[in-house]
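See structure below.
Here the complex is missing a single protein chain, while all its other protein chains stay put.
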Amino acid sequence: MAALYVFLLFVTMNASPLNGKSAVVFQSDFGVTDSYASIMRGVAHSVDTDLQIFDIRHNITQFDTREAARSLLENALVWPSGTVFVSVVDPGVGTVRRSVVLKTKSGHYFVSPDNGSLDMVAQELGITAVREIDESVNRRKGTGEAHTFHGRDVYSFTGARLASGVITYEQVGPLLEPKVVQLEKITEATISEGVISGTLTSVDSFGNVGTNISTETFEKLGLVRLEDHADITVKHNGEILYSENLPYVKTFGDVSKGEPLLYSNSNYYMELSINLGNFSQRYGIESGSGWTIEIRKAK
Amino acid sequence: MAALYVFLLFVTMNASPLNGKSAVVFQSDFGVTDSYASIMRGVAHSVDTDLQIFDIRHNITQFDTREAARSLLENALVWPSGTVFVSVVDPGVGTVRRSVVLKTKSGHYFVSPDNGSLDMVAQELGITAVREIDESVNRRKGTGEAHTFHGRDVYSFTGARLASGVITYEQVGPLLEPKVVQLEKITEATISEGVISGTLTSVDSFGNVGTNISTETFEKLGLVRLEDHADITVKHNGEILYSENLPYVKTFGDVSKGEPLLYSNSNYYMELSINLGNFSQRYGIESGSGWTIEIRKAK
Partner (left out) sequence: MAALYVFLLFVTMNASPLNGKSAVVFQSDFGVTDSYASIMRGVAHSVDTDLQIFDIRHNITQFDTREAARSLLENALVWPSGTVFVSVVDPGVGTVRRSVVLKTKSGHYFVSPDNGSLDMVAQELGITAVREIDESVNRRKGTGEAHTFHGRDVYSFTGARLASGVITYEQVGPLLEPKVVQLEKITEATISEGVISGTLTSVDSFGNVGTNISTETFEKLGLVRLEDHADITVKHNGEILYSENLPYVKTFGDVSKGEPLLYSNSNYYMELSINLGNFSQRYGIESGSGWTIEIRKAK
C-alpha cells in the first residue's frame, strides 16, 4: 500500500498531470486603467472559486489580432496541456465574427473571437476541433441585453466553465469546420545564393529586434557560433538604414558592454541586440510593415 | 438605477457557492512601481497560504475616492458573495477617518477607510452592517509604531483574516451606525420635455465616454435601437463643444469603421463611442467637473 502511494506520488510529482481542473489564462487589449480585466477574473472566480486564474497581460495593442496571436503561441509553448486561454482582442465585437473555442493537438483550449487571434496556435500546434460558443447556454444569465462586453458575459464565463469541468468541450456548442480565420500573410524569410531575406517582426522592452528568420534557416549560411560574423543590412521601405558586420554569438555577454550582436533567441529565431543596451533605440530601427533585413556570411 | 443593479446582483449572488474560504481582492492608489501592492499580497498570504488573492488594480488615481467607489461597485457586481475587497485609497491616512469593514446585503465585505470609497456599494447593494476595525486585535504584531502603511498593517491583515475564517465578521470590531461617509453628490441625469440632461462621468482606455444616464432613463425618449437617431450636445462649462446626430445602436459593429455611435454599455448606462476609434481623443471630450450632455430624440 505504501508502495502504491509512493508510486502515485512519483507520478504526481514528476509528470505534472492535471488534477482535474485547468487554469484559466487571460489576455486582452482592455488596458490596465479600468475594471474590465478584473471583471473577467471575477466572472471566472464566481464560476468556480477553486480555479487558478492567471493573466498573460491586458495591454495587447488595441485591435491587434497579430500581436494577440503571437502572444498566445509564445505562451502555449510553456503552459501545460489542458490550460484554457481566454483572449479578447476583438475589433469586431458585435459583428458576425464567430465566438469559438479552439482545441489544439497539444491539448490546449483557446476561447476567442475567430478573427485571426487563433491563426498561429492553429498552424503551429494543429487543430483538433473548433466549436462555436452556443450563447443560449454559455452566457451569464441576465446579460442578454448587453452587446459590448462579450469578454465578461461569454468568453470568461465559458472559459471558466470549461476549465472547471462545469461543461465538457462538447457542451461549448456545435462543431465548425476545423479551421480558423487566418491573418494576412507576412513574407516568409527566404534564402537564395547565400543571402537570407527576412522581415523585422518585433521589438521587445529591452530594444531587442526580432526577425522572421528561424535559427534553422540561418544556419544554412554555415556560420559557426562564437567564430563567425554576418553582414547585416536593415532597410525601411527599401532604404538602407543600417549596414554592419555583427558577430554571431550565443548570448549577450559574449560581446563587450555596448557592442551589437546577432543571436538565436529563446524561441529559436534570429535577433539583433546590444549587450546591456537598446538596439532599436540606438539605430532607430523598428518592426512591422516596411522593415526588412538581409543577412549574408561575412568574408 | 438601484433596480438595475439589484437585477444584475441577483445573477451574481446565485452564481456560485463558496467553499469555506473567500478570496481577497485588492485595489489601491499605490501605483505599480513600488513594493506596496505586493507587500499587501504578502501579508494576506502569510495569514493563510491557501487564500486566493487577486487584484483589481493599483493605479486608481491618487486620493480619488470617487474612482475607488466606482471600481468597487463595478467589481462587486461580478465577484461572488463572500468576497472580501480590500480598498486602500486613503487621502486621510493617519487622521481620524475610521477604518471599517462594510458588509452589504449582497454578502460582500469591503475593508477600507470610511472616506467615500464605500458610498456606491452601500447605496446600490444595501448595508447589512458597518464595523470599525479594532486595531488592538486586528493589526500585525510589532507594527504599532508604524503610522503610514495601514494597507499593510491593518487592512490587508484584517481582510485576509476575515476571508480565511481566522476571525468572524463580529470579531472585526464594534458595530457602528449602519451608514458610511458619502461622496459629494453629482447631478443625477434628469428628463424634462423630451430632453435628458446628464454629465460625462468617465473615459475608458478605448476613449469611450460614459455618462450618468441610465438606459432606463434614456429609453423614456422612446428611441428604437438600430432605427432611431439622437441629437447629442456636449458642453464644457456651458460652452458647446460637440453637437451631432448619432445612431442609437446595439454595439460598435452596427456602424462602419470610424463612425460615432450611442449605445447602452455593459452596466446599462449610455455611452458615446467610435467603432474602432477613440471618441474622446477625436473630439477632445473628457469627463468630470464641468462636462455635461443633453440628449433628445432626433426628428
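We just call them A and B in the order they show up, numbering each chain from 1.
By our rule, a residue touches a chain if its C-beta (ideal position, glycine included) is under 8 Å from a C-beta of that chain, and two chains touch if they have at least 3 such contacts.
Bear in mind the structure is a predicted one, so any value in this text is a computation, not a measurement.
For the options A:63, A:79, A:169 or A:283, the residue in contact with the chain missing from this view is A:79. Of the options B:35, B:245 or B:281, the residue whose C-beta touches the omitted chain is B:35. For subunit B, the residues touching the chain absent from view are 30-39, 41-43, 45-50, 53, 62-63, 91-95, 140-143, 145-149, 152-153. Against the chain not displayed here, subunit A makes contact via residues 13-14, 16, 18-19, 22-23, 25, 52, 54-57, 59, 71, 74-75, 78-80, 83, 204-206, 250-254, 263-266, 268, 276.
Definition applied: only the chains that are shown with their structure count from here on.
Each chain gets one centre point, the mean of its Cα atoms, and the points for subunit A and subunit B are 32 Å apart.
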